[in-house]
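Step one of this worksheet: look at the structure below.
One protein chain is absent from this view; the other protein chains keep their places.
Note that the chains are named A and B in the order they appear, and that numbering of residues resets to 1 at the start of each chain.
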Amino acid sequence: MDTVKLNIDNKSVVVKKGTTILQAAKEIGVDIPTLCYMKLDDLNIENKPGGCRICVVEVEGRRNLAPACCTDVNEGMEVKTHSIRAINARRTVMELILSDHPADCLICAKSGNCDLQDMAHNLGIRKLNYQGEQSHYREDTSPAIIREVDKCIMCRRCEMMCNEVQTVGVLSAINRGFESVVAPAFEMNLDHSVCTYCGQCVAVCPTGALTEVDETAKVVRVLSDPTKTVIVQTAPAVRAALGEEFDMEAGTLVTGKLVSALRRLGFNYVFDTDFAADLTIMEEGTELLNRIGKHLEGDKDVKLPILTSCCPAWVKFFEHQFPDLMDIPSTARSPQQMFGSIAKTYFAQKLGIKREDLVVVSIMPCVAKKYECGRDEFKVDSNPDVDHAITTRELAALIKLSNIDFHTLPNEEFDNPLGESTGAAVIFGTTGGVIEAAVRTAYEVHTKKDLPKIDFDELRGMEGIRKATIDFDGIPINIGIAHGLGNARKLLEEIQAGESEFHAIEIMSCPGGCIGGGGQPYHHGNADIIKKRQKAIYQEDSKKAIRKSHENPHILKLYEEFLGEPMSEKAHHLLHTKYFDRT
Amino acid sequence: MSKIKSLSDLKKIKEEVQSKMKLRENSDNPEQFVQVKVGMATCGIASGAKDTMKFFIEELELQAVDAVVTQTGCMGYCYAEPTVEVILPGKEPVVFGYVNKNKAEEIIDTYIKKGKLVDGIIPISFKTIDE
Partner (left out) sequence: MTDYRMHILICGGTGCKASESNEIKEKFNHFISEFDLEDEVQVLFTGCFGFCEKGPIIKVLPDNTFYVSVAAKDIEEIVKEHILKGRPVKRLLYKEPVSGEVISESQDMDFYKKQIRIALRNCGFINPENIEEYISRDGYMALGKCLSEYTPEETTNIIKDSGLRGRGGGGFPTGLKWEITRKVESDQKYVVCNADEGDPGAFMDRSILEGDPHSVIEAMAICGYCIGADTGLVYIRAEYPLAIERLKTAIKQAEEYGLLGDKILGADFNFKIELRYGAGAFVCGEETALIHSMEGLRGEPTVKPPFPSVSGYMEKPTNVNNVETFANIPVIINKGAAWFSKIGTDKSKGTKVFALAGKINNVGLIEVPMGTTLREVIYDIGGGIKDGKEFKAVQTGGPSGGCLTKDFLDTPIDYENLLSAGSMMGSGGMIVMDEDDCMVSIAKFYLEFTLEESCGKCNPCRIGNKRLFEILDKVTEGKGTLEDIDKLKVLSDVIKDTSLCGLGQSSPNPVLSTIANFEDEYLSHVEEGKCPAGQCKSLVRYDILEDVCNGCTLCFRNCPVGAITGERRTPHFIDQSLCIKCGVCYDKCKFNAITVN
């Protein structure tokens, strides 16, 4: 018998063998509360330590209460999910958690968005019967992530993401008993560890223990400075998710409102990172064709596959973990950094202002971008190409702080010359998008023919590792795609072993790509939200008039007026970079 | 030592060792040894059993007594450590408790050499599976 029949709250349900009580209950509309449990369907990510003991239910014949998330159903099981014994146990467990948690909800960064706060509210906690000593730890600030360790409730989600999904291995449980907490080894600071700042820990933390560094105050200050010209660039993934911060349905495209909000905030020019994405394709596509071309001619020294390099967490990952492969990724900078570099030279010149008087702010779905803009190689005489990177969440906070009613905003257009972008640029926000954009351009440049079809469905999807072979007019080019650093590691190990079959690989640190980034509105464990954002990205691409990067007229003008041609010396100086061994 | 290849080989070894031990215990045999077993589990060692054992070995050698002094595990009388079992040829084993150097000397002079029992014997309080 492959199925099991049981009763939950006196309702009968039939499920497959191996289903947990939690899953079976969901099928009949019984929503057992959970705290540490988290499952991101389609991304194959599950956190099931069975440690919070909030989801405990009564099972007839069982001596103690059973954790619904990790107890498989049995034939004839009688489950009571809200008996007084179960409710009493849940509330006592919650009271215990709260008794060891700082009571600063009112000023906590997660207030209103906190799983613990919601759970305490749902359980109706009105009194804390057990009070006593609280565990205290050192707070840790890094360029991108803040750890307020006192707020950790040992749900182990961050540990799971960091070790099993990202395979970076920075966070794990340390100490024992009451002192136990999740932290880097020897309680070292994140910025001394191999942390890549991918921010996936921040994305899944149910409390305010892990948040991003808040730079909204800096942005407000800089916007109020009359001596500065402040320009802003927005990443593609932001427009597909910002609406969620204003209670819009996941996957609502809000590009037009995003632009008008930024104008109302006071930015002098509202530009689009997508413009720089097109630029990235020009440079990286050329690099790709150069390398593949040499390889096809029989050059044994040329390194293949070529790896994309626009993700700063991914860059830090291979600098720490695969320094022997440092000459394999593309030397092109990320769109954020290319933008900043061009803005503070080309655009500053056009405006006739000094570099120091131009401030570049970026809106990113990512927390690693905060770290990236602080890297020394992206500064000129200590003046960074990008001054501040703030997350989608921080932008929403800024909008609310500035009394802007998001819902009634009109749709507006980006400014030029750094605001026009193609469909290929928009899809940078999703896994598979960067390489598809590169292929669209590489194909036409190499074959000198028009693309038979612009959409490359074979490069799209949500599986962690995807492969496809694109026919470049008779030459098969093998493309590999990985999202989530654990999947990236697998492909890198193949390269190390000399067994890689690919010519080009796209790597994104975050599951789903940038749309699932650490700075996006919290998904609270609902992977469907990420899928809807992905759909919105491809939708925007399909609506664009120009969908190939090399057809962007402003890009062409930029090369004509300023850069010369892709991989020129100037382009090399401004738009390419090198990597560092961080072992 | 060559490996034991079968159950019958194992039985042979058992019989050999057993007969050797019987030889020792049999008072008719000229090869009579006194057996001294010192309890050398952690509780014994913590109470000084290592010194006790050293003393027995050296003193019995000095006094030219034919004896075999070996270590053994915990006899269970943890309140009376160090404990020592002495088996004189042909006699029942006797367990002594609180055996420090002085007591050891008394046991050698009085019991081992003269057969006269000494104060402080611990009566055996259990059955073994062979009884």
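As a working rule, contacts are C-beta pairs under 8 Å (C-beta built on N, C-alpha and C of every residue); 3 or more make two chains touch, one makes a residue touch a chain.
Quick caveat: nothing in here was measured; it's all calculated off a predicted structure.
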| item | value |
| --- | --- |
| Option from A:P67, A:P184 or A:P566 whose C-beta touches the chain left out | A:P67 |
| Residue in contact with the excluded chain [from A:K127, A:R176, A:K300 or A:K453] | A:R176 |
| For subunit B, the residues touching the chain missing from this view | 1-7, 9-11, 13-14, 17-18, 21, 37, 39-43, 45, 70-80, 83, 85, 97, 113-123, 125-129, 131 |
| Contacts of subunit A with the absent chain, listed as residue ranges | 49-53, 56, 64-65, 67, 70-72, 85, 88-89, 92-93, 96-97, 99-100, 129-133, 153-154, 172-173, 175-180 |
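Definition applied: only the chains that are shown with their structure count from here on.
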| item | value |
| --- | --- |
| Distance between chain centroids, defined by C-alpha means - subunit A, subunit B (Å) | 74 |
